[in-house]
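Shown here: the complex without one of its protein chains, the others still in place.
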Amino acid sequence: MSNKETYKLQIGPTHPAFKEPVRFEFEVDGEHVLHADIDMGYTHRGIEHVSKERNFIQIIYLLERICGICSTSHPMAYCLAVENAAEIEVPARAKYIRTIVGELERLHSHLLWAGVAAHEVGFDTLFYTTWDIREKVMDCLEVISGNRVNYAMLTIGGVRRDIIGEVAEAVNKTVEYYSDLYSQLEDIMLNDMSLRLRTENVGILTYDEALKLCAVGPTARASGLAKDVRADYAVNAYPDIPWLKAITPNDVGKKPVGDIYDRIVVRVLEIKQSVDIIRFCMENMPGGEIVAEPKAVKVINQLKKVKAHGIGRYEGPRGEVSHYDILDNNECPVGVKVKAPTYSNIISWVPMFRGAEIADIPIIMSSIDPCIACSDRASFVEGEGKKTVSFGELRKLSMEKMNKIRRGL
Amino acid sequence: MLHPEEIVNKLKEYIGDGLLEWEVRTRFDGVTNIREQKHLYIKLNRGAFHRSVAFLYKISPLHISCPMASIESEEAIELIYPFMIYSGHGDQTEQPLIVSYDIPKSDLRTVSVTDIIPGIIIMERETQEMLGIEVENLPDERRIFTPDNMEEGFLPLRDKVSGISEE
Partner (left out) sequence: MKKDSFKYFKRSLWAFHINSGSCNACDIEILAALTPRYDAERFGIKLVGTPRHADVLVITGTMTEKIKDKVIRVFNQVPDPKLVMVVGSCGISKGVFQESYAMAGPVDAHIPVDVYVPGCPPRPEAIIYGVARAWEKLEMLEKGNAAS
């Protein structure tokens, strides 16, 4: 090629979730991406600032709305942080219930991701299948909490609802349903030839890059970096589970490459792990209280007397959720610092995109599970913004590539 | 794997007076298998920060867990970096290592550690944007989160908060 002119390609900016809406600017040479640049902040809602005007209990429900998909993870990290600062002891039963709700959330989130990823590579049958399967766990969460999303289960010092009687039965049924289904799901996700061809050796993040860029969650684990807050740091009932460890592609006897396929492997295995954890918790759940102090006013008064810092960490479906709260004899924390997992992973996109094809952009984008429908709108801008191509066309490119691969099989 | 006190001793040897205060706090979790987690809080001199991070990173790669928190007082802003050490070793052995230092309000500057931990870049950009602390040697200085039409000098996470200009 004699003509070495490169194009700028813009994608975005509509993209959901806290701190995650992104506008990409790619520098492309023909079909290949040379460099990616990221611009964020479109749905920045100033939650850290708003939280200065709410009291300790109100903040829980505000933080739940940071992300509607990992809507237990943020309140969980916040409650852990406040409990850490004020040295509140959480009852044993509450720890188990927290674990169960957290794992149910992971189940729904990973299934959701599997669907979105399948959609991005043009495999819509799988998209509809996984979302159909996912409705079962949504039902279960609804039975437990009364809402499909944003379950408001947590409070400082425990949980708000118990899992007993019919509710416990519903959870057990859900566990059975998914363990029966798992082998089928694993077979589709891991052995489908066209999916493998689209994802193997695409969007690579090496071990060193993952370490340097502080990647978290399945994104890091797929690169062989076994970071998992559940295994690294003592939270909830996780230390009780003797076989719990971070899942990497090594568990299926595969050397981690850090490509998209490895991320699928990690997430699929985690579906099984979640089911096992829920079963373990249901079998071993101790009795007793579910909350240390049920009266919100008393909790606030107790927290008013505290002057300390607290750190709360939890492994959300997408990775480490971390909160740092500063309590200073006040009705609300004087500082709430929030980190969502995608915040850590965003920077990992840069090496993943290097050298990628344009048709692979959607799948690489969603491979870190940034939060669903980033597929809102994308446009190509060629030269001085003369030509624009819609996201629909980008997806068409992706579908065409899939069809080409299928035909070649 | 080093005990927090050993980490402190090594660091003290290396930076001497740069280390102002330190404290180890313990936290327990688990039900039948109760695990103990040691948190190390270190307070440094601003000048010793970059060197210390480089030194600690050599012991074991640091993971930055949360964007920098801040406490504002009359003359200074305390900036708090929640690092983690020994991440990924499993078995509940990760240790939080919380490093903080004061920045006088008359001279709101600090230095970037992106050369040691490249993954910290977005958090440093956020610090610069939200707190108005100038981060030197930052490879990328653009704002991230706040709207473009925001008043010059509006710093959302400082105590006094103004608003967005009505166009």
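For clarity, chains are labelled A and B in written order, and residue numbers in each chain start from 1.
Note that in this section contacts are C-beta pairs under 8 Å (C-beta built on N, C-alpha and C of every residue); 3 or more make two chains touch, one makes a residue touch a chain.
A quick note: this is a predicted structure, and the numbers were derived from the prediction, not measured.
Peer 1: Taking the full complex into account, find the residue in A:Val28, A:Ile88 or A:Leu112 that is in contact with the omitted chain.
Peer 2: A:Leu112
Peer 1: Could you tell which one of A:Tyr7, A:Trp131 or A:Tyr182 touches the chain left off the display?
Peer 2: A:Trp131
Peer 1: Which one, A:Ile69, A:Ile88 or A:Val268, makes contact with the chain that was left out?
Peer 2: Only one of A:Ile69, A:Ile88 or A:Val268 touches the chain omitted from view, namely A:Ile69.
Peer 1: Which of these, A:Leu34, A:Ile57 or A:Val149, touches the one chain of the complex that we don't see?
Peer 2: A:Val149
Peer 1: Give me the subunit A residues in contact with the hidden chain, please.
Peer 2: With respect to the unshown chain, the touching residues of subunit A are 13-18, 21, 41-47, 49-50, 53, 61-62, 65-69, 71, 112, 115, 127-128, 131-132, 135, 138, 148-150, 371-373, 375-377, 390-392, 395.
Here, only the chains that are shown with their structure count from here on.
Peer 1: As a quick test, compute the distance in whole Å between the mean CA positions of subunit A and subunit B.
Peer 2: About 24 Å, centre to centre.
Peer 1: Could you please specify the touching residues of subunit A with respect to subunit B in the complex?
Peer 2: Touching subunit B from subunit A are residues 19, 39-41, 44, 46, 48-49, 84, 92, 95-96, 211-215, 220, 225-229, 231-240, 242, 245-246, 284, 286, 309, 311, 313, 320, 322-324, 326, 334-335, 337-339, 343-344, 346-347.
Peer 1: Name, in rising order, each residue of subunit B that touches subunit A in their complex.
Peer 2: It comes out as residues 27-37, 39, 41, 61, 63-71, 80, 82, 86-94, 96, 98, 117-122, 142-147, 156-157, 161.
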